[in-house]
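Chains shown are a subset, placed as in the full complex.
Chain lettering (A, B and C) follows the sequence in which the chains are written, and residue indices restart at 1 in each chain.
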């Protein structure tokens, strides 16, 4: 049971690829030093939730190598349950290189083709739903099914098990054009919508979740009509909106000095799900989401600056605040 | 005699605790690298004054350890007279950890309980007033009396000696709620007011210096009526005001790109006292105070960016200025 | 159940103080950069065992601060069970500064007076023996009782509980003259001997465990006569000896290029207990102990270079070995 939240069992189960992440401080072609950490959309969410006191399980696959050990060490450090993670003796842990090119622009280079994470097996999924009990929420992103047929099958298996166990499903679309086409993404993700309770996406990703190929006037409405309970749209500097059958809400972005925007979307999801697990209402979920998202923007790294519950209030402090 | 100012003897004497200061570049709980320097409200002021060419003596206590050696090395390097400082063989030099948590928020962790600095003895104070002669100004902060009875007695002794030797007294209230309550602070500091010529405080610290417990409409006036010659109020981004029997002045803050606001208050004091030692009038003192404060905000570290007299004009240079 | 060893429950329970550890690369008084990690004799052993695939629980106390969070994050990362660790809201996590002064000499500065670790409460100990079941071995060092009466009582409570639960007891004497006198240490530790199955000490520490004050010809024999099953003597570069009722064994030190000897004794203990948990005989225990000790000497940090089971064979590789 989580001390902070009183949750029994697992609050959130998530699965996907987490890679060793190398971050330079300038153009990659100039060489120099890189800092080594880990990154992955789903584990970023998992860490964000664990920092807020929730119980979270991450069930991806890493290689049986030192890079995989770093992934597992880091998640364990952050209190994420990795007992259902698998190690693939025949494939390496993926790698990601972040190259800050301009204050506003980061370039990302992946070494994940054929990685252990992309070979995540559907056979490993049932164990992730086992002891200490099924999760209240299953969180998936649209990245995992794009990694390959094995990882896609694992997602599908997870969706079915979530339904069997009565877990809610949250999907963050996270379309990656380097991994698959919009057509391929749409073909897959549309099949997922009937399972999804909370859909999180950017503006231009919504159509990927709808039948048909033409533009849509009110994709949120169509999705809600199609059974999605909450459609949450990330609008970057413009904040976010949440749509339900009853209401349409908007939350402006929190003002922060931008340091590193990578991971902000994942932090947003963590905040949203945290408030959901707290049984807070939709406006409160949105509010926490823009807050945790702002923390990510104001901190270097994908997840390193994620707030604990006690730290949530630090955002918005006047410049020069010293907490003694 | 100071080459820059022509001062004979000691311009300013100050006493208080200076600690070894470790500064990380992100959340402490993630480990990584920290940079080692020193910090202390009073020695920050001392360095600020020495950089501007004044003769300054710092008379705190450090342990007889390597950390104490670092404190003394650094102050000597900056030209601060430490010949009246004492070394306590039975207590360690204090430590302070700075943890930047957000661009606007720094967390500070102290390891100063039972430190040599908190055990500063009143017996060591007379020597600080001896050769090369008594100071023109004694500078104290409200931190030192909060460190323990020994350090409090040392402050009281210094106040009495200042009066005996005809030295002016400057007090920067610097209330620290981690060290004592507002009630305890008020009980002590109100006794000091009759000795104080220049009182420097933030807005909400003024009541600590006044008798009574209720709110006050014009605390500056009450303090001046009580014998304080100059009441200087630090208003952060709103600048500062100075109150005397004759006038009330305001100086806006200098615009700078904020890098690290820690130490800005101490730098402000250094600027104020520097102009006072130069026999400049109160408006000029305030002007130099907001300038040196701005240098601290624009530079990493507590005192590292303090300006020399020649550098004062650099503030306000257009972006991209190259001094060849 | 540990995948590597097939152990059910907890292999080893240990308790003691773990501090945030700062390591510079030269004289502390010159300032510069320090690297932040954690260190503690008992947690060094715990990590060493976890790396070798054993289940280990560490049950110390840290402050409710960021430094404490770093301690817990690190132990979790290494797979050490910290669910029985406690957080003290009223005392800070201790700090330790390592200062390499010569290639052969490291100076250590402690900030642990009044620390959370030194206030470890006997009341917290029973929980450490609870689910998932009592440990097979309780490991203590002579440092913890020297930290203060509270921590000493916690050790005594642990010794009694070990006996109740049928756990073996391992004691590493680790006498620290900065914390208590030889007399005080002897007075306490002699009371422990009846509980101890495996005693590990350096040569000159053995008399501390024996009654009387005079020199002893064969302290190992006296200890075994007094009920200790195995007396293991660390001899540094000369290796180690193990004494039992039946035999006296010697293992030479493994030859390595010395990088950082701090933590070597703890690594030695981890190797010894690892083989004991594997049900290996005493010569094999000694052999693994000198091997893991050699890893510590050949690696920077207290525990960072501790080997996994698969890495044990790397020691003794010819210079220039490249494992692809």
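Structure notes:
FYI, a contact is a pair of C-beta atoms (placed from the backbone, for glycine too) under 8 Å apart; a residue touches a chain by one contact, two chains touch by 3 or more.
Remember, predicted model here, so these are calculated numbers, not experimental data.
The complex in this file is a homo-oligomer whose displayed part has 3 chains and whose full count of copies is 6.
Just so we're on the same page, only the chains that are shown with their structure count from here on.
Between the contact lists of subunit B and subunit C, the overlap consists of A. Looking at contact counts per chain pair, the maximum sits at B-C.
The chain with its Cα centroid farthest from the Cα centroid of subunit C is B.
Taking shared numbers over all numbers used, the subunit A to subunit C interface scores over half, which places it in the same class. Separation between the centroids of subunit B and subunit C, computed from CA atoms only, is 44 Å. Computed centre separation for the pair subunit A/subunit B is 47 angstrom, with centres defined by C-alpha atoms. With centres taken as mean Cα positions, subunit C sits 39 Å from subunit A. Touching of two or more other chains is recorded for residues 27, 30, 107 of subunit B. Across the complex, subunit B is touched by residues 256-257, 259, 295, 298-301, 304-305, 311, 314-315, 317-324 of subunit A.
Against subunit C, the residues of subunit B that register as touching in their complex are 22, 24, 27-37, 65-67, 69-70, 73-74, 92, 95, 97, 99, 107, 109, 111, 113-114.
The touching residues of subunit B, when paired with subunit A in their complex, are 26-27, 30, 101-108, 110, 176-178, 236-237, 258, 261-262, 264, 297.
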